[in-house]
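Below you will find the structure I want to go over with you.
Left out: one protein chain. Kept in place: all the others.
Going by the order they are written in, the chains are A, B and C; count residues from 1 in each one.
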Amino acid sequence: MPMVELTESPIDPRVVEAAVARPEAGAICTFLGVVRNSNLGRDVGHLEYEAFPEMAMPSMVRIAEVVAERWPGARAAIVHRTGRLEIGEASVVIAVSSPHRAEAFEACRWAIDTLKTAVPIWKKEIWADGEAWIEGVPAGPIEVPD
Amino acid sequence: MPMVELTESPIDPRVVEAAVARPEAGAICTFLGVVRNSNLGRDVGHLEYEAFPEMAMPSMVRIAEVVAERWPGARAAIVHRTGRLEIGEASVVIAVSSPHRAEAFEACRWAIDTLKTAVPIWKKEIWADGEAWIEGVPAGPIEVPD
Amino acid sequence: MTVQIRLFAMFRETAGADRLEAPADAADTVNELWAWLVARHPELDRHVPAAAVNAQWARMDARVADGDEVAFLPPVSGG
Partner (left out) sequence: MTVQIRLFAMFRETAGADRLEAPADAADTVNELWAWLVARHPELDRHVPAAAVNAQWARMDARVADGDEVAFLPPVSGG
C-alpha cells in the first residue's frame, strides 16, 4: 500500500521520502508545495486548506497507483496538509522513487499536476484586509496518462 | 552564495532543502541520487566516489548560478558525497526552489543532468567478485541552456 | 426518506452549512438537487459545481435515490 495521508500536522518530508526508498531505486524526486507570502500581487497572511476526505483519500491513492502502473518500478507517497498553514509551511509533499531519474521526475510532476486538478481539496487565502477561497479547476476522475 | 558542498558524511536532504527555502518560493523540487543494489545486471556491494575538488566545487557553484540566471526566482543547493557509500545512501542531493513548480522541476532536472556530465566526480562499483570505475561522459565546461 | 447534501469550502461558507437534508422527493437528479439548493441559497447560483454521489464522481444528470449522499464541489485548489 502506498503511503497516502491527509494530516493537520506539519509534514516531515523525510518520512514521505523514506516511504518510497527501496534498494532498487536509484532516484527519488520530492516535491514540496510551500505557502508563499504573496499571490497575484497580494500579501498573504496565512492559508486554510479544507478537504473532502472520503473522496480526497481515494483520489490520492489512485494517483499513487497510477504512478506505479504507468512508470515501471516507480513508487509514490503523497501527504497533504489541511487546516491552518503559515508562510513557509509545506501544504503537500510528494515523493517518487524509481530505478532511474527520468521516471522519478516525470511521475512526480504528473502526480502534483494531477493532485491540483483532481483531488477535492480547497485553499482559502487570508490577507490583512480580507480573504477568499481560491477557485481552481473543475475536478473529476483521474485520467491515466499515455 | 548558493549552498554547494562536497562531503564525506551522509547528506541530510532537509538541510539542502532548507538552504533554498524562501518566503516567495512556492515550490521546492529535491532530487536524491541513491546507491542502488544493482547496475547493468550486476549486484553492487558498495560504491566509492572520488572528486577533483578544485574543479568540482566551482563546477557545482556554476550549476547553481546558472539555475538562478536561467530560471527567474529559482535558487539551487547542491551537495555531493565522496568516499565509500552503502546501498540506499544518497550520493547527491539537489534542491531547487522557485515561485512556481514548473521552474523548480525543470531547473532541478537540468542541474542533475548537467552535474552528471560536467562535474569532475567518478564512481567505482565494488561487487562481490571485482570492481570497476564507471566510465561516463567526457567532461567539459558547463553550457547555459536556452 | 431524505437525501444528504454535503458542501465544502466556498459552497459551505456561502450556504452556512456543511450538511443539509433534502426530502427525497425534492429532486430526481443531481442537477435538480442543485436547483433545490440554489432556491434556498440563491448566492450559490453563480457557481458551477462538480458533483459526487456517495463519494463517487457523478454527472449532473445522474439520478438521486433515497438515502444518497450528494456532494457539491467548487473548483478544486489543493496542492
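By our rule, a contact is a pair of C-beta atoms (placed from the backbone, for glycine too) under 8 Å apart; a residue touches a chain by one contact, two chains touch by 3 or more.
It should be emphasised that the depicted structure is a prediction, and the values quoted were computed from it without experimental measurement.
The chain we do not see here touches B in the full complex. Note on the undisplayed chain: of the listed residues B:E5, B:E50, B:E65 or B:E89, the one touching it is B:E50. Note on the undisplayed chain: of the listed residues B:V4, B:V20, B:V44 or B:V119, the one touching it is B:V119. For chain B, the residues touching the absent chain in the complete assembly are 33, 49-52, 54-56, 58, 80, 91-92, 112, 115-124, 133-141.
The rule is simple: only the chains that are shown with their structure count from here on.
Per-chain Cα centroids separate chain B from chain C by 49 Å. For chain A, residues touching at least two other chains, in rising order: 33, 112.
Annotation for chain C: no residues touch two or more other chains.
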